[in-house]
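Read through the structure below, which is laid out as structure tokens, and then see the notes.
For this view, one protein chain was removed and the others were kept in their places.
Now for subunit A:
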């Protein structure tokens, strides 16, 4: 944990309603510089809706979101320009573009170019283009994809596609990076590598907000974790505080077991079905086995 506590992102009283349904209910939430913050909660808890409020896809019904003190503009491309970048739960790369081109698209808001300078290919244009490409290569190097710059994004293996998404998000030179389930579908080794990558991003001075179902990943990684249940923030605190909170366990696994044989298994199945990583002993033994 760093001692700096300047807020990068501040959400206060954010409520999002769709007709009669309240998906997010008066959530207060802060991410400070140099922090990695986790956002967890069962499926349908409103995590993604909340994320969308942070990226300008939704304008909150009530409440405000500020980035470094200014209220977020209501257009996604302006939010990106302001300094918030994100990755997606389902990989959404530009599949028919090369690895390098994907990162260059990420640099869109950080490059300037006139129509004519591009067509006439003036010296200023070439210089800017070269600088942009160099920066993109740095980022590809950072995530370990520099050798694959000319491959089409769709031909990359799954784990590398995830890395490319991160490089593309970093290309917009964000002050805050939002990761939506970055380890979904990854094996333990890839998850471990992603952990290292997120730490390295934090060390570059970029605040990180992660949504994840993989509890081990979240509790290893985050300085602070907030739990969202049915649209409301249930708990927020350090990993230890959140892990010990009975309400969190209840939210993920249902009511405490009654000692009835088979109940634990049923609860595990239920948790797995809702997409939540079970926290019971089965996972921890698997974790230790690696």
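Throughout what follows, a contact is a pair of C-beta atoms (placed from the backbone, for glycine too) under 8 Å apart; a residue touches a chain by one contact, two chains touch by 3 or more; residues count from 1.
As a working rule, contacts and distances are computed from a predicted model.
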Options "Nitrate reductase-like protein NarX", "Hydantoinase/oxoprolinase family protein", "Branched-chain amino acid ABC transporter permease" or "NADH-quinone oxidoreductase subunit J": UniProt name of the undisplayed chain: "Branched-chain amino acid ABC transporter permease"
Options A:47, A:86 or A:224, residue touching the unrepresented chain: A:86
Of A:43, A:64, A:111 or A:189, the residue in touch with the unshown chain: A:111
Chain not shown, touching residues in subunit A: 55, 57, 75-77, 80-81, 86, 88, 92, 94-97, 101, 104-106, 108-109, 111, 113, 115, 118-119, 129, 132, 168, 172
